[in-house]
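Note that this complex is displayed minus one protein chain, with the remaining chains in position.
So, chain A:
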């Protein structure tokens, strides 16, 4: 049991996402034992199990943990009230959850967690427009909240509003300029908009940070292909555009070789599949 406790502690501290494993640990090891020997850590563990149970839709386990927490901390604890509201969200009693969040917000207007849960409540009920406007007003206060910008970007993408999604992705780039996934997301949004030039630049910047990002390599192939289509090299065009076309072709070749090499190192069996795939992508 001690190793289970330590594992849970590690997951808590490092913000791991291993909800299945946590639930397994709980059902096999911990639920039968009496956890009072852990003292205060017991409540932290209960909260952690509760959240993982909600992720895995195991409402019965969640109810057990919540009952224990409520017994200890009564209804006045804000943290327990939030958890209670999250439970109502998961069993789809949205009105009840909304009441609890509203009353919590009355007490403390600046509670970021409760506001974010309200927004996710709207998202669950598929009211994307309202969720977007609520998130916008949240971001007017909390301008540097990375999670919120990321969520807003996703919401705009579901609405196919690419210009606004670009803005959010740029914010993420500002907050975390060395995360290759941010660059790749920005490049993909630009590609969907049709801005192949910027997309290509940002796929390359992704590769600069992480040379093993296969999506970025595919992105390079696609964008260079598209750019060279738009820029057909004929004898009458200027030398500069011929040069750029030549460089596109070079880049496509280069990206293709990179992809093949990576697959050769990792899973050589897939090589023929990859080769045909790349053939169909390029001209």
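Keep this in mind: contacts are C-beta pairs under 8 Å (C-beta built on N, C-alpha and C of every residue); 3 or more make two chains touch, one makes a residue touch a chain; residues count from 1.
Just so we're on the same page, contacts and distances are computed from a predicted model.
**Q** Name the absent chain by its UniProt protein name; which of "Signal peptidase complex subunit 3", "serine C-palmitoyltransferase", "MTX3 protein" or "ER membrane protein complex subunit 3" is it?
**A** The UniProt record for the chain left out of view names it "ER membrane protein complex subunit 3".
**Q** Which listed residue, A:21, A:41, A:154 or A:170, touches the chain dropped from view?
**A** A:170
**Q** Can you work out which residue in A:1, A:144 or A:281 touches the chain that's missing from view?
**A** Result: among the candidates, A:144 touches the missing chain.
**Q** Using the document's definition of touch, tell me which of A:201, A:226, A:242 or A:282 contacts the absent chain.
**A** A:201
**Q** Which one touches the absent chain: A:3, A:60, A:108 or A:280?
**A** Checking the options A:3, A:60, A:108 or A:280, the one contacting the hidden chain is A:108.
**Q** Tell me, which residues in chain A touch the chain that this view leaves out?
**A** Where chain A meets the chain not shown: residues 108-110, 140-145, 166-167, 170, 173-175, 177, 198, 200-202, 204-205, 207-208, 211, 247, 250-251, 254, 257-258, 261.
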